[in-house]
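First comes the structure, then the notes that go with it.
For subunit A:
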Amino acid sequence: EEPQAAPAATGTAGQQVVQSPSGSAGPTCTLQQFGGTKFDLKTAVVGFSQSEKEANPFRIAETKSIKDEAAKLGITNLKVTNAQSQFSKQITDVQQLIAQGVQLLVIAPLNSDGWEPVLQQAAAKKIPIITVDRKINAKACSDYLTFIGSDFYEQGKRAADRMIEALGGKGKVAILLGAPGNNVTTERTNGFKDRVKEKAPGITISFEQTGEFAREKGQQVTEQLIQSNPDINGIYAENDEMALGAVTALKGAGKEPGTIKIVSVDGTRSAVQGIADGWLYAVIESNPRFGPLAFETAQKFLDGAAIPDKVIISDRDYTGENAKDSLGEAY
Partner candidate 1 sequence: MNREQTSRLLQQHGAVMVLGLLVIVGSLAFDSFATPANAASVVVSSSFLAIIAIGMTFVIISGGIDLSVGSLFVLGGVLAAYGSRHGLLAALLLPLAVCGIVGLLQGLVIARTGMAPFIVTLAGLLGVRGLMLAISDEGATTYLVEDRTFAALGQNELLGLSYPVYVTIALALAAMVLLQRTGFGQNVYAIGGNEQAAALMGVPVARTKVYVYVMSGLLAGLAGALNAARLSSGVTILGIGLELDAIAAVVIGGTLLTGGAGGISGSVAGVLLLGVIQSIINQVGSLTSAFQQVVSGAFLALVVVAQRLLSKAQRLT
Partner candidate 2 sequence: MEAVLEAKGISKRFPGVLALDDVSLALRPGEVHALVGENGAGKSTLIKVFTGVYRPDGGELRYQGGPAAFATPMEAQRAGIQTIYQEVNLVPMMSVARNLLLGREPRGRFGVIDAAAMYGEAERVLAGYGVETDVRRPLRTLGVGAQQMVALARAVSVDARVVIMDEPTSSLEPREVETLFGVIRKLRERGIAVMYVSHRLDELYQVCDRVTVLRDGRLAHTGPLAELDRLKLISLMLGRDLNEVRSDGLTSFSRDHAGEPHGNGQAPVVEARGLTRRHVLDGVDVSVRPGEVVGLGGLLGAGRTETAKAIVGALPLDGGQVLVAGAPLRAGSTAAAIRAGVSLLPEDRKAEGIIPTLSVRENIALAALPALGRAGVVSEAKIDRVVEIFMRRLRIKAASPHQLVSELSGGNQQKVLLARWLAVRPKVLLLDEPTRGIDVGAKAEVQALIDELAEEGLGVLLISSDLEELVEGADRILVLREGAVVGELSGDEVTEERIMATIAEQADG
């Protein structure tokens, strides 16, 4: 068929689910602990600072779900900024949101460190900050309110499990790294490596090069890889785009589906489709639909309930078994 973008999932399909047992374990935070004052979410000025362009399925779905949920809740005054992947810009963006008098901040941080200037200003004004999908290295409940998102290290480990399963515990694996210096890259790499080390000494990681989270780069690197290391058995791609690039490369090299096992992270529609077509072995989901959970948490907090210091959502695995049926829920 002709061009078709993967439509962001609609309705409640693929809704985020909080990992159980929910955060009720760790420390919690209430309005008085935080020292804030109650306000009505509907009439409040809410700021959302997005880190990267809404140009890949994850970011599109993320921003969309925040906007949709806000609309759904009748929050009229939502201000959205986008840092275009420049960290300095994101700092400025948030400061300018604060300057515009936001009462609640939802931030998708580009980086975990370096938030002090913002946190200080927000704390001074007692503005609760909810960070989504990436953590901020600071004190919950004082510097910021809470973190909602996946555990990237965990994703790496689960990817490793799938790879081990796919290769039966031995073989040569290549890693397509994300953008260098990026927390996500680091954690997904470490998780994967640690797990492989502990569970499958038979697997050697013989190659790791950055594909910068982009499909074309993934394709190019893979082309070089399979050309000079024909004996590679598996490829771990730290996001779906690079995995799909790898697939294009394999097709180009005349390889058959499944001869090289590919495991990746994200759970975009095309990737899940890739599993169904037999090119990918498994995809570890990283669910971007933070809207509902974020505002729900905020509302709870304003109502005086205790909020866990981090809300880890349970991501699913897409595999050969469930791929076809879960296509609709993939984003």
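The criterion applied here is as follows: a contact is a pair of C-beta atoms (placed from the backbone, for glycine too) under 8 Å apart; a residue touches a chain by one contact, two chains touch by 3 or more; residues count from 1.
Candidate selection criterion: all candidates are chains of the complex that A comes from, given by their letters.
If you're wondering where the values come from, they're calculated on a predicted model, not measured in any experiment.
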**OP:** Mark the candidate that touches any copy of subunit A in this complex, from 1 or 2.
**Re:** 1
Subject >> Sites on subunit A touched by candidate 1 in the complex >> reply: 50, 52-55, 79-82, 84-89, 91-93, 95-101, 110-117, 120, 179-182, 185-186, 189
